[in-house]
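Before I ask anything, let me first share the structure, which is written out below as structure tokens.
Of the protein chains in this complex, one is absent; all others appear in place.
Right, subunit A next:
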Amino acid sequence: MAPFTSQQQAENQFQLRLLLAFAAMLLGFVTLAARFAWLQVYQHEHFATLAQNNSITLSPIIPNRGLIVDRNGVVLAQNYSAYTLELTPYKIENLEQTLSQLAELVDINARDIKRFRKQAEESRNFESIPLKIKLTDDEVAKVSANIWRFPGVEVKARLFRDYPFKEITAHVVGYIGRINQKEMERLEENDELADYRGSTHMGKTGLEYTYEKVLHGTAGFEEMETDAGGRPVRTLRRVSPVNGHTLKLALDIELQKFAWERFGERRGALVALDPATGGVLAFISKPGYDPNLFIDGIDSQSWKDLNDDWKKPLVNRALRGLYPPGSTFKPFMAMAALETKFRDPNYTIPDPGYFSLPGSTHRFRDSKPSGWGSMSMFRSIQVSSDTYYYKLAWDMGIDRLEPQLAKFGFGSPTGIDLDGEARGVLPSKEWKRKRFAGKRYPEAARVWTPADVVPIGIGQGYNTYTPLQVAHAVAILANNGVVYRPHVVKEIENLKTGEITKVEPNPVRDNHPDPANIAFVKSAMEAVLKPGGTAARIGAGLSYRMAGKTGTAQVVQIKQGAKYNAAALAEQHRDHSWFVAFAPVEAPRIAIAVIVENGGWGASAAAPLAREVADFYLTGRKGEVSAPNSDAPSAQHVRADKNKPAAAPAEEVVE
């Protein structure tokens, strides 16, 4: 019986344990069911979102930035494709380690790392930031093979901007640079952020800045389903970007390059306009800088070098340099006198070699100390008499002069399509009151004194203008008083539709000057280049009719805060050399203003330059223009020139 009971007992025990096991299993399944319910019901939304983010990525398609080409189609700003090594900071756990490991694969120098850090600080966290641009094929292969080791590191093919003419066009074309925080905020404010999705760069100066909207285009995007490795599986939706438009300039790069080279090492500016349209043919500020340096953030050493250079290569002299116009102002003074009928062209004044105010012993000296004896208006322009204009200014007074001079654009921005234009100073009583307002100046300082007007007559005194303004005034004169707004860009071409928009095709205003007055001043200016004129040497051997005016501006420190450099001191005390010209006289096609800083007398430095440029533009070319060695791999599109070589350059100049 005992074994039986023990067997019975064992069986009972087994059944009990089986029941316990069943209970445990049931509990296990209930736990699972609860877990499933938590995941699939309670947390469903959360995980659904995660799954969605997992699989769908929206990647912007950056539009191609528009090209900038000169009037003949020579490319001044282009794009080329290259690989970059980019890092997305938030995806990287240990940045230092990643950087040092990457350095084993790719040649990364301290500058790259410095620039990267700077950009990482400035930019938003989720953006990928280039560590090294323009990877070699070998580097691309190395990094790609190891990319799995570096989450947050990518090799991207990107379009780069390149300025093949480098410093020659720097002050006109400008450059693009990384979009900074401030610009980002502005884009946000203007509701333009969507257009810039994925864009890293935008125009910072020059045409790249002024025509940013046209050049940039609008971003497209691609909605893609991606797998766990982030590889796109298929495209769900694609909205194509709208590429930027092409800017076709009025600028003639051959002329620009020629003028640039003739300038040599001298400092200064040259602006050449087409008087009949206002198109900018050449726009030079010397020295220049290589805009390519700025595209991906300039390193601090190069920046320091450029910024501390006493020659101030970063300053756009043509656009922002304020210089007294010197004697180049005289034709406009003459126009003012004639237009107001204040002076008869035949009226002659005695010229003792100086001018004194009534009842004053102070002598305003003429550049010819002995004087010419007597002086007519025509001669006053041809030989550049100071006495004549001291007296004229004194006789007319500022109130009469100012509105007449303003007609030539003096003292107001020309409205050129470049940013940051200086407005210059056309003095007036009103101007002086405002200029010397405030407690810093005594009351007497802001009151116009009669003597203030005298030096203005010869383009000195309070007068200061930019070379662009002077060129603009010459163009207005050359164009018989019809004013066009100067513009670098001639037309904007929409590549997609082929539609071409002309820039500034219509005149801004017509001054309606008396044609007789215009003809008189023009002929006097033509006489400047004839025997007996101040630039007679320059006018020798002209194959077309050219009119001009020399000028010498006494050095008043231009507003650049240049530091004194012992070696440069003597040179910097020399006068600025001016020359303005237009040609051909009967139907002007080019109006030029040249200033050579510390170049001395106008006829010596600036005038030959103007002659050479006019010769080059009007009578022939000196072969092909090619860009300086460019980093860009693509071929240059250079127009083959059919014209015969230009005539011999202007002869050496006296003095």
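Quick notes on this one:
Please note the rule applied: a contact is a pair of C-beta atoms (placed from the backbone, for glycine too) under 8 Å apart; a residue touches a chain by one contact, two chains touch by 3 or more; residues count from 1.
In the analysis below, contacts and distances are computed from a predicted model.
Considering only "Peptidoglycan glycosyltransferase MrdB", "GAF and ANTAR domain-containing protein", "Fumarate reductase subunit FrdD" or "Phosphoenolpyruvate-protein phosphotransferase", the record for the omitted chain gives "Peptidoglycan glycosyltransferase MrdB", by its UniProt protein name.
The chain that is not drawn here is touched, among residues A:29, A:310, A:347 or A:441, by A:29. Touch with the chain that is not drawn comes from one residue among A:44, A:304 or A:509, which is A:44. Although one chain is not displayed, its contacts with subunit A can still be listed: residues 3, 6-7, 10, 13-15, 17-18, 21-22, 25-26, 28-29, 31-33, 35-37, 39-41, 43-44, 46-48, 50-52, 54-55, 151, 225-229, 233.
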